[in-house]
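With one protein chain withheld, the remaining protein chains of the complex are depicted in position.
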Amino acid sequence: MFEEVGTTTEGDIIINVGPQHPATHGVLHLVITLNGETIKKVEPHLGFIHRSIEKMCESLTYRQFIYVTSRMDYLSSHINNHACALCVEKGLQVEVPPRAQVIRVLMDELTRIASHELWWGAMAMDLGAFTPFFHAFRERESINDIMEETCGARLTMNYMVPGGVMQDLHPDFQKRVKEFLQLYKRKIHEYDELVTGNIIFQNRMKGIGYLSPEDAVSYGCSGPAARGSGVSCDIRKVYPYEIYDKLEFDEVLETAGDSFARYMIRLREMQQSIRIIEQLIDNIPDGDFQAKTKAVLKLPKGEFYQRVETARGELGVYIVSEGGTTPYRIKFRSPGFSNLSVLDHIARGSKLGDLVAMMGTLDLVIPDIDR
Amino acid sequence: MFIIKYIKEVYRGVKSLLVGMKRTLYYFTHHKEIITQEYPDNRDTLVMAERFKGEVVMPHNEKNEHRCTGCQACELACPNGTIKVIFKNELTPEGKKKKAIDKLVYHLELCTMCNLCVEACPSDAIKMAQTFEHSVYDRSELTKILNNPGSKIMDGVE
Amino acid sequence: MLNEALKNKITGLLPTATFEEGGEWLNIQIDPKDWLPFAQQLRNDSDLNFDYLFCLTCIDWKTHLTMVYHLSSTTHRHNIVIKAKLDRDKPEIETVSHIWRTADFHEREVYEMFGVHFLNHPDLRLLILPDGWEGKNPLRKDFEDPINMIKL
Partner (left out) sequence: MWSFSHIANELHEWLSSIFNPTWTLVIEMVLAGVAVIGLFAGLGLVLVLMERRVAAWIQIRLGPNRVGPQGLLQSLADTLKLIVKEGLTPNGADKLLFNIAPFIAMIVAMLLMAPIAFAKDFQLWDMNIGVLYVSAVSSIMVISILMAGWSSNNKYSLMGAMRSGAQIVSYELSAGLSILTIVVLTGSLQISDIIHSQATGWWIFKGHLPVWIAFVTFIIAVTAETNRAPFDLAEAESELTAGFHTEYSGMKFALFFLAEYINVFIVCAIGATLFLGGWMPFHIGNLTDFNRVMDYIPSSIWFFGKTFFMIFLIMWFRWTFPRLRIDQLLNLEWKYLLPISMINLLLATAMAILGWHF
């Protein structure tokens, strides 16, 4: 970024990866300068699906704007909604009933597993192995079924409302989650057999895309991308929200800083999510699933910031209120945007095939970057 | 020693590949693991989750009566302007003029199935249906009128 | 460090800074001219060590613009919010993209959405908007787009 822009020498090829390209999982446009197979520069061009969600939210009320945030990072839509609900609750000073808190955390962790499952399949597909994609979808499908049963939708649920959750849990919820846990435990070793242990896969991932801890912090990386470099940044541990401070789970850290470390972080994070679900699934307290709130919500004048840990990293919701029924300004600090900015730094000097692997391990979701 | 390291490397690599091949062979030979749902063929047996949000409908009873009072709560709650309530004046049996809904227009093409209108409704007049095959040949078919023609409000619903 | 201690420390570094009460984090209002040296002090002072710029945005207050920087420290785990008031007609502020690299992309986003010019930014081009975008900055309050914006 800090060299002169356009320092191409003779023999360099400039290719456009995207906006329609199989490896970008959406409409990301990368302009890549190549010398043979070696990458000299990666320059992202964004905005192909920018919907200006921040502007849209300025005209929606505090109840209405939550649903739009499902469309940012559609793979962890529950966690996005959760962040918004928490931020509004912070302004309203509402006490969320314990049952709602547990339900929210359960849903968050299920979403996190589902998101990592999809990432795992897509990651393997980026490297040319198609089979893991379908195997990952088998487990993800059962999470989606659970979501559909309780929330009424599979991807963009809009289940969180300020003060709790929209509906109570479905009576079958506990049974279905336990079935899922059994399925997951029966199949988890296949992940190692098919992909993790594979010599080709390990050679493709190890030592690729090294990101030092200092750079990770400086580039604003968060989530697995930063934890792969050994930066402790799990918001659930560092700035706990909801009931995460009462739960037993470990912050997963790797020190290698390469693509394989980021890969292992996500696989191990799924185990921690399973651990959280196992702690909570039999201990859902009785009571209300929603706190009593006014029909029309008005936040007091002021600024409210809420950070949560999504499947991709730190999501920040920054609401500036003028005391009305709609936010005056709202800003979403999306994890993907910062994680993308590091791509040029780590990709320089590696091969074209590595770029695909690095993009896979950064787990870019384009609507999250473009918002 | 170099040569032993080299052979060990090859052995480990080949072993990891064989482990993966064993796993795929298992799935190749075990067809009961297949998870494909043959969707258009299983339409008769397909059961949607009872809370699935497909589209907004207004249930009517057998006397062609609905529960909608026309309070516009759903219209206000909707983030996209999906619902529009159109009023008419109706004469009550006592001869008084009373405001009642003429049409409850619902634009399915704008709806994001966020369930906020159903939550907002104070008289449980609308609910989510479990349909999902919404494709039509003309966009105008997606604009629906939720109340049946000639329907009235149910007695006792205020 | 707690908010009170941070307040004392920062008053020592930049006497002209004013503090806003309320909110969970310490809000510091500074003059845009002081921003670059102040930022370097925040980043390099071992007691403060604000190495993580987790949010950078701008607010259009119709009379002026306010740049908002949310800073955090990964070693001391404390957070502050820096605000700088900018002139709405000619908004200019020094870039911090060489202190916190993440500011590079965020400043480019603010540049096109609010029209803030970041002085000495290495690569201040449009990032999200299409090339050759002319007209107003989309996130300003007076932005109107009759074709693509649907008013309810």
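Should a chain be cited, it is by its letter among A, B and C, assigned in written order, with residues numbered from 1 in that chain.
Just so we're on the same page, a contact is a pair of C-beta atoms (placed from the backbone, for glycine too) under 8 Å apart; a residue touches a chain by one contact, two chains touch by 3 or more.
Keep in mind it's a predicted model, so treat the numbers as computed, not measured.
Trainee: Would you list the chains present here that the left-out chain is in contact with?
Mentor: Counted over the whole complex, the chain not pictured touches A, B.
Trainee: In the complete assembly, which of A:I200, A:L253 or A:I281 touches the absent chain?
Mentor: Of the candidates A:I200, A:L253 or A:I281, A:I200 is in touch with the missing chain.
Trainee: Go through subunit B and note every residue touching the omitted chain.
Mentor: 10, 17, 20-21, 23-25, 27-28, 31, 33-36, 38
Trainee: Which parts of subunit A are in contact with the chain that was left out?
Mentor: Answer for subunit A: residues 13, 15, 21-23, 37, 124-131, 133-135, 138, 194-195, 198, 200-201, 203-204, 351-356 touch the chain left out.
Here is the rule we go by: only the chains that are shown with their structure count from here on.
Trainee: Weigh A-B against A-C on C-beta contact pairs and write down the one with more.
Mentor: A-C
Trainee: Give, as an integer number of Å, the spacing between the C-alpha centres of subunit C and subunit A.
Mentor: Here the centre of subunit C sits 25 Å away from the centre of subunit A.
Trainee: What parts of subunit C, by residue number, touch at least two of the other chains?
Mentor: Counting only residues that touch two or more other chains, subunit C contributes 152.
Trainee: Sort out for me which residues of subunit A touch subunit B in the complex.
Mentor: 60, 63-65, 67-68, 131, 138, 141, 145, 148-153, 156, 158, 161, 166-167, 170, 190, 193-195, 197-200, 202, 295
Trainee: How about subunit C: which of its residues touch subunit A in the complex?
Mentor: Listed in rising order, the residues are 22-25, 27, 51-55, 57, 59-60, 68, 70, 74, 77, 81, 97-98, 100-102, 104-106, 109, 122-123, 127-130, 138-139, 143, 151-152.
Trainee: What residues of subunit A sit close enough to touch subunit C in their complex?
Mentor: 1-2, 5, 44-47, 50, 52, 54-55, 59, 215, 217-220, 222, 231-233, 238-239, 302-303, 305, 307, 314, 316, 318, 320, 328-329, 331, 333, 337-338, 340-342, 345, 370
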